[in-house]
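Here the complex is missing one protein chain, while the rest keep their positions.
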Amino acid sequence: MAEAIPLDRAAMAARVARDIPEGWIVNLGVGVPTQVADHVPLDRDVIFHSENGILGMGPAPTPEQFDPWLVNAGKKAVTLKPGAALFHHADSFAMIRGGHIDLCVLGAFEVAETGDLANWSTDSNDKTPAVGGAMDLAVGAKRVWVVMEHTTRDGRPRLVKTCSYPLTALGSISRIYTNLAVIDVESKGFVVREMIPGMTREALQNRTEAKLHLAATTERLS
Amino acid sequence: MAEAIPLDRAAMAARVARDIPEGWIVNLGVGVPTQVADHVPLDRDVIFHSENGILGMGPAPTPEQFDPWLVNAGKKAVTLKPGAALFHHADSFAMIRGGHIDLCVLGAFEVAETGDLANWSTDSNDKTPAVGGAMDLAVGAKRVWVVMEHTTRDGRPRLVKTCSYPLTALGSISRIYTNLAVIDVESKGFVVREMIPGMTREALQNRTEAKLHLAATTERLS
Amino acid sequence: MIDKRCHVAEALKDVSDGATVMIGGFGAVGQPDFLIDGLVEQGARDLVVVANNAGWSRETGIPRLFDLGRVRKIVCSFPKNSPAFDDLFRVGKIELEIVPQGTLAERIRAAGAGVPAFFTATGVGTQMAAGKEVREFGGKTYLMEEALHADLALVEAWCGDRWGNLSYRGSGRNFNPIMAMAARLTVAQVHETVDLGGIAPDEVVTPGLFVNHVVDINGVARHG
Partner (left out) sequence: MIDKRCHVAEALKDVSDGATVMIGGFGAVGQPDFLIDGLVEQGARDLVVVANNAGWSRETGIPRLFDLGRVRKIVCSFPKNSPAFDDLFRVGKIELEIVPQGTLAERIRAAGAGVPAFFTATGVGTQMAAGKEVREFGGKTYLMEEALHADLALVEAWCGDRWGNLSYRGSGRNFNPIMAMAARLTVAQVHETVDLGGIAPDEVVTPGLFVNHVVDINGVARHG
């Protein structure tokens, strides 16, 4: 069997995009989650929300479209699709907290087998703590997915029994997309839905702290 | 001395209007309070708020101006002045509850010497109870004045020690305009500022349940 | 393609008996009477209606629901001038929960905003405080009020598009935008359907994510 080749970030974003059906209202966190939008086919009507007051966000502008007064939550210039709406922060987080966002995709440091999320602070003292809208999104969206590398750069698992970093929210994550696998978070814990070609259950478990359950059928992740 | 002639409703409304300075944001209750707007000079910039979502309300429309989709809190057709704004009920009551309305003028059944207000229910069973926005206005506006007849039709005082009708709010009224007098509500109780010509302190006290205090100077009400 | 435009019968087909139904409007303005007539046709009974008034004219709207015996209870700030309501109320055939208008608006907004409860000074020391938690903040007394959710919101807007974006006319916003946020299913009647972008981004009052169905009361046949 050939060595398993992890997905790159674009492939991870593309994989997430495949699971977003037409009609959903979607909020994307900064980093890889933001790239998800680029992989949703143009003919699939998905409406992107940005917590700084935009519904119906379009892609990055061409130089002609550029408006310095229109940025997304990552402070990057964006465009508006026809049908877009603008509003203030209290209304925007009413949408989030009130359960009106179908999906939020976030990056993470760690996800626990209970669905607990840690994605805002590594608690080291050399960084400024900053939470942004992550805690609100994690508790408010109808479903919250994480996209992240399966392990840290030095090989430490990010799918854990209990988060070691400060929590963002309890039990909020229902699905994780990594560079190695797609994993659902169910009442029994992590359930592997897909693995990259060449990956074995044992090799994946070696990179995962918490116990992995295999779904009835595990698909090939690509 | 000639017999004291009580003010009619138009004169009561006109008297209230004289005390409203330029620049105030004012909400007027239904009935005599609504008439106050007609007595504010056109060159005095007073901005009228209506709890159903209007700031900058103008007078009743001419037939040409009539728009069935634009009514005030009393469900009467109104107009908008240049500079008007439209908003929804939660925003409108945020203005009220948040202390952004300078003055609210309400009608009342009774006002107690503590400033307690009873203006929404006489608690008799043959009427449908209905409170509208009175309780919110009474606690939220920066100042709340009452305009009402000094006594009921059968001569019972409306300025009382303790309200006999169900309360609208505690300690919220700071001034009362009646057909006989202008009375401030202070920590010591009712203080008479103005009386109609021919009215005596004794005659006014006879029509008032709670004790009346005389201000240092009592002006002539007209 | 997202297309929320539909016929009233389709929009209301899943309403259950016993549903809590928010109905927009203040006086005669912003009342979704076309949708209420649709609800009459649909047949749901034993409804709890949340509305500022208990209807306005007798022939249509909320009073028609009353006259047909479809309403078990109304949550309302000002149920005056509604003979249909009075007739039922006087003989004890309808339940009434009176809520101060601002508290009603904020409870509805709270439901839409994911806030289960909040504090307000409105009603302190009055009958409205009965059974409610009282608490001091900064030396002032407040009541705790809970969010008011609904199964269905019927709202009236002026323009709508296929994403469900809405704009309003005159004083027609009133309770409509907040009720649209607070229900599991929101149906809007509109006077005009416009293309996406026909309501400018700055002028959308109710963004489409709050709306499930848009019923054009003039041009229902327009879409297909």
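Just so it is clear, A, B and C label the chains in written order, and each chain counts residues from 1 on its own.
Here is the rule we go by: a residue touches a chain if its C-beta (ideal position, glycine included) is under 8 Å from a C-beta of that chain, and two chains touch if they have at least 3 such contacts.
Computed from a prediction, not measured in an experiment: that's the story for all the values here.
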Quick one: which shown chains sit in contact with the chain that's not drawn?
A, B, C
Would you indicate which residue among A:83, A:133 or A:189 is in contact with the undisplayed chain?
A:133
Of the listed residues A:36, A:70, A:160 or A:180, which contacts the missing chain in the full complex?
A:70
Which one, C:20, C:77, C:120 or C:189, makes contact with the chain that was left out?
C:120
Going by the touch rule given at the top, which residues of chain A touch the chain that is not shown?
50-54, 67-72, 75, 86-90, 92-94, 96-97, 116, 126, 128-137, 139-140, 166-170
Could you please point out the chain C residues that touch the chain left off the display?
106, 110, 113-121, 137-138, 140, 142, 146, 167-168, 202-203, 205
Contact residues on chain B toward the hidden chain run 22-23, 25, 45, 47, 49, 55-56, 80-87, 90, 93-101, 140
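Just so it is clear, only the chains that are shown with their structure count from here on.
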Could you tell me which chains are in contact with chain A and with chain C alike?
none
Intercentroid distance (Cα basis), chain C paired with chain A, Å:
35
Measure off the straight-line distance from the CA centroid of chain A to the CA centroid of chain B, and report it in whole Å.
56
Among the residues of chain C, which are close enough to touch at least two other chains?
109
